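First the structure, in the form of structure tokens, and then the observations on it.
Note that one protein chain is taken out, while the other chains of the complex remain in position.
Showing subunit A:
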Amino acid sequence: MERYDIAVIGTGPAGLEAAITAKVRNKSVLLLGSKGSSDKVAKAHTIQNYLGLPEVSGDKMAQAFLDHAKGMGITITEDKVNAVYSMGQYFAIQCHGGDYEASSVIIAAGMTAMKPFPGEMENLGRGVSYCATCDAALYKGRTAIILAYGKEDEEEAEFLAERAENVTYIPQYEYDGKLGGNIIVKKDIKPVSIEQVADGMQLTAEDGTFVADGIFILRQQIAPSQLVPGLAMDGNHVQVDRQMATNIPGLFAAGDITGTPYQYIKAAGEGNVAALSAVSYLNSLKNK
């Protein structure tokens, strides 16, 4: 497998600037994210304080960013990252479409508004899971609840239902699927909290409770500490120092994910610092 020097996750201002700087420093770059840059940039009405681009609209700014990256020969690999594993000498990046390897990683995935349910984090790995396909075999003859957030989760439900005794499927999106058999679909349920009870895990909703051996929460967005196991957080943000280094050697973060102020030029600046720090890290590996 090709091992990139630097993998950048995210295509907002932080990620694009990191990729551009890495390219200037002649490193091989894997840029993962959406081809259309960040939604948050593209949907902004006007930005007044970005140096060199006065009174620019969000979509024009996003286009200027993308044109700059494209002009430098940077391509965006459109894939969803499931997890980044620190393997010691390198990072393994598991995506929806395949696996990648890189010597260093810059996380510039933006800020997610996701808030865990009360009881969710406490029971993670003890009855609460984020990956139905990962843990399906452990549910042979057992029952499970799936909190689903997208149509693609229906496939995971079917996979789990092949092994589990029954699956309660609770869609949090406009469901018009055809799940059946031992999958019970419960629509219009608003989950509130999760707790451990005598006979398994209980999901409390606004209008009733559900009990099963385990609960799967299949959100589209993953918290940074789930994306990178072992990553130290500072509240809802990734903990970084002035070099944009995280607690994991070789892993850097930039942009909104590191904290406020959520400003485009701050994000781009941090992307620049993170890329230069990653270059120093790569040099230190060589000199070992």
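Quick note on the criterion: contacts are C-beta pairs under 8 Å (C-beta built on N, C-alpha and C of every residue); 3 or more make two chains touch, one makes a residue touch a chain; residues count from 1.
Here is the rule we go by: contacts and distances are computed from a predicted model.
Which of the following names does UniProt give to the chain that is not shown: "Thioredoxin", "ABC transporter permease", "RNA polymerase subunit sigma-24" or "Tryptophan synthase alpha chain"?
"Thioredoxin"
Please identify which residue in A:Cys134, A:Val197 or A:Met233 touches the non-displayed chain.
Among A:Cys134, A:Val197 or A:Met233, only A:Cys134 touches the chain that is not shown.
Of the listed residues A:Ala44, A:Leu124, A:Ile184 or A:Ile265, which contacts the missing chain in the full complex?
A:Leu124
Can you work out which residue in A:Gln94, A:Gln220 or A:Ser284 touches the chain that's missing from view?
A:Gln94
What subunit A residues would touch the chain not displayed?
Residues of subunit A in touch with the missing chain: 82-83, 85-88, 92, 94, 124-127, 129, 134-135, 137-138, 140, 213-214, 229-230, 248.
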